[in-house]
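Here you go, one structure.
Excluded from the complex is one protein chain; the other protein chains are retained at their positions.
Right, subunit A next:
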Amino acid sequence: MRSSTTAKFDIGENEYQPVNGLITRTRSFTGADKLFEIQLPDGEELGHQPGQFVQLLVPGVGEAPFSVTSSPTKPGPFELTIRAVGNVTRALHNMEPGDTVGIRGPYGSGFDPDVFEGEDILFIAGGIGLAPLRSMINYTLDERERFGELTTVYGCKEPAEQLYPDELEEWAEGDEMTYLETVDQCPQDQEWDGPTGVITSVIPEVDIDVETTNVLVCGPPVMYTFVLQELDEMGVPDENIYLSLERNMHCGRGLCGHCQINELYVCTDGPVFHYPVVRDKQEAEV
């Protein structure tokens, strides 16, 4: 006989239950990056905030965190941009519309658009770091009247690695946002008429009110130190800076311990951090 302590709970809601995400559209960029449009069952919205991420499961292969790159202002399916670096990401690159993946989330704390209401924003994106920022950039463009001056600086290794080329062109040509770009270098077989040099070489060219502009930064780990130095030299107060950080993640819920930066968990306290919160955390490496 079972004692009264057993079987108290019905099988019900479980934190690790994913839903099926149907891949409805993919788009390859020239580099190792691919955009995936994913539809949730019954056309449900993901309900994310810019900067939040999902845990994506590829059946039989594995699970990994990915930032949502589409803005919540865009109704319907959401988008991810994925760089092939390992098992899960390579398997994803072999998938096509009609295939399904598992989705948990959205997780983490993103950029709260209300915080930036009426204010100027400078976005600084390095490489695949444009993926999470694009969600916020497109949010501000879609609700343009709610924000002040908008500026985006995007740098990547070479022209062929640029994400969302059509959109970049619109950003560059439109008058709703100032857009600057650079590549570290341009190999001989590629075309480029913009500036070459690391992202920090372009940042001083932006015309912003350093006292009042919010700066939102996302890029590879090495980028942060240099960008932050540059911003400091320009006189941007630390309080105006927000960073989206990446760490190894397994649970996405503050349990597995992999994503820790000192006492902070990137999956729940971040991935978007107000700079003063992580400035003195040695393990943040910023």
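Going forward, a residue touches a chain if its C-beta (ideal position, glycine included) is under 8 Å from a C-beta of that chain, and two chains touch if they have at least 3 such contacts; residues count from 1.
In this section, contacts and distances are computed from a predicted model.
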item: Absent chain [UniProt protein name; select from "succinate dehydrogenase", "Ferredoxin", "NADH-quinone oxidoreductase subunit D" or "Cytochrome-c3 hydrogenase subunit gamma"]; value: "Ferredoxin"
item: Sole residue of A:73, A:100, A:178 or A:196 that reaches the chain not shown, by the stated touch rule; value: A:100
item: Residue of A:146, A:250 or A:279 touching the missing chain in the full complex; value: A:250
item: Subunit A residues that touch the omitted chain in the full complex; value: 1-9, 11, 13-20, 57-63, 83, 85-86, 100-102, 220-221, 246-248, 250-251, 253-258, 260-263, 282-283, 285
